[in-house]
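Just one protein chain is left out here, and the rest sit where they should.
Note that the chains are named A and B in the order they appear, and that numbering of residues resets to 1 at the start of each chain.
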Amino acid sequence: MNVIREPLAEKLFKPGIGEEMWSFANGLYPYCRSITGNGVRQTLNDVKKVIDLTIHEVPSGTPVFDWNVPREWNIRDAWIKDPSGKKIVDFKVHNLHVLNYSTPINGKFELAELKKHIFTMPDQPDLIPYRTSYYHENWGFCMTHEQMLSLEDGVYEAYIDSDHDPNGSLTYGEYFIQGESDETILFSAHCCHPSLANDNCSGVSVNTHLARALASMKGKTRYSYVFIFAPGTIGSLTWLSRNGDRIKNIHQGLILSCVGDAGGPTYKRSQKGDALIDKAVEKVMRDNSKEPNIVDFWPYGYDERQYNSPAFRLNVGLMLRSRFGLFPEYHTSADNMDFIRPEYLEESYKTALEVIDIIENDYKMVNLSPNGEPNLGKRGLYGAVGGDKKEYDANLPMLWMLNQSDGTKSILDIALRAKLPFPRFHRIAKILEEYDLLEYRK
Amino acid sequence: MNVIREPLAEKLFKPGIGEEMWSFANGLYPYCRSITGNGVRQTLNDVKKVIDLTIHEVPSGTPVFDWNVPREWNIRDAWIKDPSGKKIVDFKVHNLHVLNYSTPINGKFELAELKKHIFTMPDQPDLIPYRTSYYHENWGFCMTHEQMLSLEDGVYEAYIDSDHDPNGSLTYGEYFIQGESDETILFSAHCCHPSLANDNCSGVSVNTHLARALASMKGKTRYSYVFIFAPGTIGSLTWLSRNGDRIKNIHQGLILSCVGDAGGPTYKRSQKGDALIDKAVEKVMRDNSKEPNIVDFWPYGYDERQYNSPAFRLNVGLMLRSRFGLFPEYHTSADNMDFIRPEYLEESYKTALEVIDIIENDYKMVNLSPNGEPNLGKRGLYGAVGGDKKEYDANLPMLWMLNQSDGTKSILDIALRAKLPFPRFHRIAKILEEYDLLEYRK
Partner (left out) sequence: MNVIREPLAEKLFKPGIGEEMWSFANGLYPYCRSITGNGVRQTLNDVKKVIDLTIHEVPSGTPVFDWNVPREWNIRDAWIKDPSGKKIVDFKVHNLHVLNYSTPINGKFELAELKKHIFTMPDQPDLIPYRTSYYHENWGFCMTHEQMLSLEDGVYEAYIDSDHDPNGSLTYGEYFIQGESDETILFSAHCCHPSLANDNCSGVSVNTHLARALASMKGKTRYSYVFIFAPGTIGSLTWLSRNGDRIKNIHQGLILSCVGDAGGPTYKRSQKGDALIDKAVEKVMRDNSKEPNIVDFWPYGYDERQYNSPAFRLNVGLMLRSRFGLFPEYHTSADNMDFIRPEYLEESYKTALEVIDIIENDYKMVNLSPNGEPNLGKRGLYGAVGGDKKEYDANLPMLWMLNQSDGTKSILDIALRAKLPFPRFHRIAKILEEYDLLEYRK
């Protein structure tokens, strides 16, 4: 039975998908997400309109390994009024203005006292920072440094209408596509950042549309696929804690974050460093980009931290455009919908499909005519007039496949050794399999 | 019993060998070789005048793995006459003018029709290209692009007096020298290219003279040696198919091709990449050249393609001066006897002998005085006045040999670690063995 499949990257890529993903992200942008609360629910409900997402609610207080699901945070309004009674910051204008997970407050404060609860960025004085206080009770506001400097002495009124509900829950979503095998490829995006376009909306959007594309292949892919949308850290830990039996099936995985800006592409390796996912993403990026930014694992970042922790050691990498933490718009109000563009979302989407093609076709083939080179000419597989330069390039991946396919090297291994793009090896492996020159043996 | 041998590179190298090899190649140059036919026979008969070659004839049609020995091709004459009856190309002037393995033709053609059977190189308009059509029936001529452009309309007469004899045979030659062991070192040169000096005659000539030199050591070498002269691809496949029982004895091997020009030296590694032959050739080239061109295996080239195929995986590399396919004279009429020079043939010959020295002396020795350094002074092996700088250089390979010879590292391994020329280690290993400071233990 032949094993090499049609390239998904060709089959599932449709022009205009970039615009579609940008519009979807644009719809998500205004929601005030956090690690719990209605912002996450609004986001997952939007996803559910595209794919048949299963949404889970896990009660506050539920033990999750070394943690507990926190009380659910919701916020309705927040503002500061200056001594003259004018609103100078307003949550309804930009949800970054509130310290995420802030406790409620309603009071009057001298400017000096108020400032203890104001976060700004002196180095980027015209931007609002994104700040959180999930596990330490505090109230606060974020504003531009310029605005803070302009504040005059006097008594200010601070109002935050939020609550932390001990009877609430944490919300996450999951979408599973059964393949021929139960072995599963995991894609995951966090959904806990408020109005930040690249660092959240882009990942959720690409993850959603990738899931929709693969759903059209249901039952026909080699591997099963699971798409996770969960709040960072506590969300992925919750998923891990509730899926102990399925974790052993996770073959490879990829986190999608910051996948919409003009920088990069960037890939952060799994802890293992040379897992199949690592080799696959690196190969695709090197095939398509002049200088992709490939970085070793380090223990800051997104949910790869959890998936790669000692108890799990899943082969999960992180795909990005610009590297988080290094682009100036990161975690500021400048990470808005202008910062991400359809063409970059599209590139990320296409990269993911090409990575899937490598994983789905990761076979070590055996050359069935291994005594020297087979007579390719008599099969019409070889150029007719010896010495022509064009045929050289055309035949090269075929000769590599035949020479290297001794059952010890995968198609990817061979493409890597040949330093030529993977899709050329994918295509010729399929042809050679059809000509009974290659075979997969378990 | 002592195992380290006298250096062959010193013993078997004789001045003037370069001139001798060039003259021999010059004699081969005019023959119209192909993968079968009288050109090969003429060539092998010349070789037989120097060494006692065994010449094999394998009937056309004989199955050879996935192939069959083709019908035997011979050509007697070929020309094109222009509309005025003037011969404008003539096989007797240059045998590259005919498409190698061309079917016969005798007819008149309008220029446009004739051009479908003419091969030229627009990028190198003053040279005749070398083109073949072994496995696809076709007739054709090769000429300079300039000449083709100068042809005026009219009716041309094309004549090729060739035939493909189904009762013919494929011819190859072999010369075997028995050593102390049946384990065999293979040297191979192809003999199927017509008047191309570097890409054929040079390899045949060096292979012949190397065989003659080693013949003088018959029975006294550690390994046996086989020298093969066969048409490319089908010739080496034929040898492999008829020598199944001997293949397991092939310890290391080297293809000689394009070994006479001023470029390089170049070495293309075996498929394995770090076989003894690879390490040996690289070491010799790095000892002797500033910047040898060492390239990984790839599945284009000469008969290393067959020897390294999955069923055989022999440790066979390819030694060259300029890298085939990259020098402008390659497969053109410019690859003539001026392009190869005695001094470069001589360097190739010497390199091969030095490689043999490494292989013949590839022993992991054991230091018999391993408790610290032995007292070299009392044996007269060490400089007398401590602190002198000249003795430092002189003693260094000796100290390396003693320190590293714990039975796990070969002399080559030690020379590689020390980053000093192999012959210095060869010499001192021999001395230390004679002083009972080193011993070889199976």
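We adopt the following convention: contacts are C-beta pairs under 8 Å (C-beta built on N, C-alpha and C of every residue); 3 or more make two chains touch, one makes a residue touch a chain.
In this text, all values refer to a predicted model and were calculated from it rather than measured experimentally.
**Q** Which residue from A:Y130, A:Y302 or A:F425 sits in contact with the chain not drawn here?
**A** That would be A:Y130, which touches the missing chain.
**Q** Pick out which of A:F119, A:Y159 or A:Y435 touches the chain that's been left out of the picture.
**A** A:F119
**Q** Using the definition of touch stated at the top, determine which of A:S60, A:N95 or A:Q306 touches the missing chain.
**A** A:Q306
**Q** So which bits of chain A touch the chain we can't see?
**A** Residues of chain A in touch with the missing chain: 65-67, 119, 129-136, 138, 233, 236-237, 240-241, 271, 296, 298-300, 305-306, 308-313, 325, 331.
**Q** Which residue numbers on chain B touch the omitted chain?
**A** 366-367, 369-375, 377-378, 384-387, 392, 396, 399-400, 402-406, 417-418
Everything below uses one rule, namely that only the chains that are shown with their structure count from here on.
**Q** Between chain A and chain B, what is the gap in Å from one C-alpha centre to the other?
**A** 53
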